[in-house]
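The complex appears here minus one protein chain, its other protein chains still in place.
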Amino acid sequence: MAVSFTLEQLVLHVGAASAEGVRAGPVTGVASLSEAGPDDLSFLGNPRYAAEVAGSRAGVILVPKGFEGRPSGGQVFLRVENPSYALALLCSVIESSLWPRPASGVHPTAVVSPAASVSPGAHVGPLCVIEAGARIAADVVLEASVHVGRDASVGAGSWLRPRVIVGDYCVIGARCRLQPGVVVGSEGFGYEVIGDEVRRLPQVGIVVLEDDVEVGANSTLDRARFSRTVVGRGTKIDNLVQVAHNVRIGAQCMIAAQVGIAGSSVIGDRCVFGGQSGVGGHLNVGDRVRVGAQSAVLSDVPSDEFVNGTPAQPLGLERRLVVLSRRLPDLFKKVDSLAAALDSLAKDAR
Amino acid sequence: MAVSFTLEQLVLHVGAASAEGVRAGPVTGVASLSEAGPDDLSFLGNPRYAAEVAGSRAGVILVPKGFEGRPSGGQVFLRVENPSYALALLCSVIESSLWPRPASGVHPTAVVSPAASVSPGAHVGPLCVIEAGARIAADVVLEASVHVGRDASVGAGSWLRPRVIVGDYCVIGARCRLQPGVVVGSEGFGYEVIGDEVRRLPQVGIVVLEDDVEVGANSTLDRARFSRTVVGRGTKIDNLVQVAHNVRIGAQCMIAAQVGIAGSSVIGDRCVFGGQSGVGGHLNVGDRVRVGAQSAVLSDVPSDEFVNGTPAQPLGLERRLVVLSRRLPDLFKKVDSLAAALDSLAKDAR
Partner (left out) sequence: MAVSFTLEQLVLHVGAASAEGVRAGPVTGVASLSEAGPDDLSFLGNPRYAAEVAGSRAGVILVPKGFEGRPSGGQVFLRVENPSYALALLCSVIESSLWPRPASGVHPTAVVSPAASVSPGAHVGPLCVIEAGARIAADVVLEASVHVGRDASVGAGSWLRPRVIVGDYCVIGARCRLQPGVVVGSEGFGYEVIGDEVRRLPQVGIVVLEDDVEVGANSTLDRARFSRTVVGRGTKIDNLVQVAHNVRIGAQCMIAAQVGIAGSSVIGDRCVFGGQSGVGGHLNVGDRVRVGAQSAVLSDVPSDEFVNGTPAQPLGLERRLVVLSRRLPDLFKKVDSLAAALDSLAKDAR
């Protein structure tokens, strides 16, 4: 990565009033306080790292306005309201330079059906496949080897990384962001055991990602048995997540890596799922529910609950049980000594 | 999806004797009772939803023959033996219209080795890669960007979705169905620690999928260290499942999403694995074993057992332990009060 900022540019990008301290030469990287060198910018995003500022070799440090320290020689402090936010502003600038929106047009090696509709404002990278009836809106970026199936559509401003698959008939909203290897619209896992035969149930529904949905690398979202699997507006899904057929996920949820949501379950808005957690099939999970990492939701969860464990229970109860279970050795001993005491008391009483 | 059925067509496809009620215009979708609109067909597949029929806005509803209700105005009931099965019949018709078998032939952008053998009755989509010695049987469908490696084979009637990889030398049986992103034949995770070095063990075996096997999106099946990793006839595997080297899975198993089966384990016939469950290495799991979601099988399991938990135990025992563990707070209290009572009794006795 070739990143390079003068001090003046940094002051501008992060919205600092002025620079405190003096340095020469550009800043060429961003790193944590402990890892930064003289050409790096760093930041104090969390007060508990405040002690690390003094020892940091960073050339430039974003610090909160009221921070008490002073820059060391050759070091510069930029005082801002919220260093974490200021860093995000700077990283947005870096991102635009590392990933400028590619030019509109279709790469000559892309295989685009004449019966597909591709906006002249879209970018279609090398070796993409776009099938008949597909619709690619304006300002869409399809990086290399993206597949958009028959009659599928990708909404304005969405950005699909290499090798994303949008299955036949599926719908991607506006401004969605799909990481490499995402599969939207695989067939749901639906079978019926009839006598000795396992018979496949046709899966003729679709997947709909509403606007501003983001999906992580190699995650899989199954099409509905009929009607639609839905991911609500603004929901963010991490890598290697499984969303089964007919699942409905609400708006603005955060779903960490390797989570699995089984068929037909309905998740409300603003829920947060920890990594490797799971939800059983045909369940209802309310709004603003939090699910701990590696937990298994096996029954309905009302809104605003924080559940944890396998099977998942309200956090307070679950934590209490974990604490008590760690005291089991003592309990066993205590019961044994009670038994002995009772025994001897009984003997005495005889 | 452009689905459209007249009432006469529906009666025919679902095998109803006649239509009860009157409606005009075609049916253009399938939806659940609560979500269906006037142009949708719905169905009463499970008696516990019977109360929803009366309020449903569905234009046509599949109901069991003996169902007591009557269609509302403009609504039609189709009475059938098994509404769920009748719906599957209809969905098969829809499926054939949404995914007609593509024409035979090789897309001009496919890269097919002259030393490969492709049946004239097979379909090879755009940007497929078929290497030397590979054999593609009749009636096979390879959608876009499927990779079939050296000397690998795909049996008659199999359908591989976009971007499936069949590794070198691997064997896919007849009528298999592989979802996007499946990897068959990655190298097994085999290493030996020799002194300070971690040394890779060559993985020179293959993977064999017997007939009628189905594998979900982005699942991975490793080739054997030597000989073969096998998935038995009719077994169905969901998304993001890991099958390690030298695993042998029997026939007609159902393996839910995100399950992992470690190296060299042998699974019998007709087993059912819940989502996110796992099996340790070098274990034997009998026939018709059921494994609960998120459970970890860490020892052999005899046939017909239902196991649950981490480590997995027979379900009855495991459920009992979960119930008892929830009563731990009471137990701790009870022991404390016993101790106090004993104490006071002992004091009295003195």
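Every chain is named by a letter (A and B) in the order it is written, and numbering of its residues begins at 1.
As a working rule, a contact is a pair of C-beta atoms (placed from the backbone, for glycine too) under 8 Å apart; a residue touches a chain by one contact, two chains touch by 3 or more.
Fair warning: this is a prediction, and the values are worked out from it, not measured in the lab.
Peer 1: From the list B:218, B:235 or B:308, which touches the chain that is not on show?
Peer 2: That would be B:218, which touches the missing chain.
Peer 1: In the full complex, which of A:91, A:156 or A:315 touches the chain missing from this view?
Peer 2: Counting the whole complex, the residue in contact with the absent chain is A:91.
Peer 1: From the list B:181, B:250, B:274 or B:292, pick the residue that touches the absent chain.
Peer 2: B:181
Peer 1: Tell me, which residues in chain B touch the chain that this view leaves out?
Peer 2: Missing-chain contacts on chain B: residues 111, 127, 129, 131, 145, 147, 149, 151, 163, 165, 167-169, 181, 183, 186-187, 189, 191-192, 196-206, 218, 220, 222, 225-227, 240, 242, 244, 258, 260, 262, 276, 278, 280, 294, 296, 298, 310-311, 313, 317, 320-321, 324-325, 327, 331, 334-335, 338, 341-342, 345, 348-349.
Peer 1: Using the touch rule from the top, list residues of chain A that touch the missing partner.
Peer 2: Touching the missing chain: residues 1, 3, 29-32, 35, 84-85, 87-88, 91-92, 94-95, 98-99, 107, 109, 125-127, 144-145, 161-163, 177, 179-181, 214, 216-218, 234, 236, 238-240, 252, 254, 256-258, 275-276, 293-294, 309-310, 322, 325-326, 328-329, 331-332, 335, 338-339, 342, 345-346, 349.
Just so it is clear, only the chains that are shown with their structure count from here on.
Peer 1: Chain A to chain B: how many Å between their CA centres?
Peer 2: From the centre of chain A to the centre of chain B is 25 Å.
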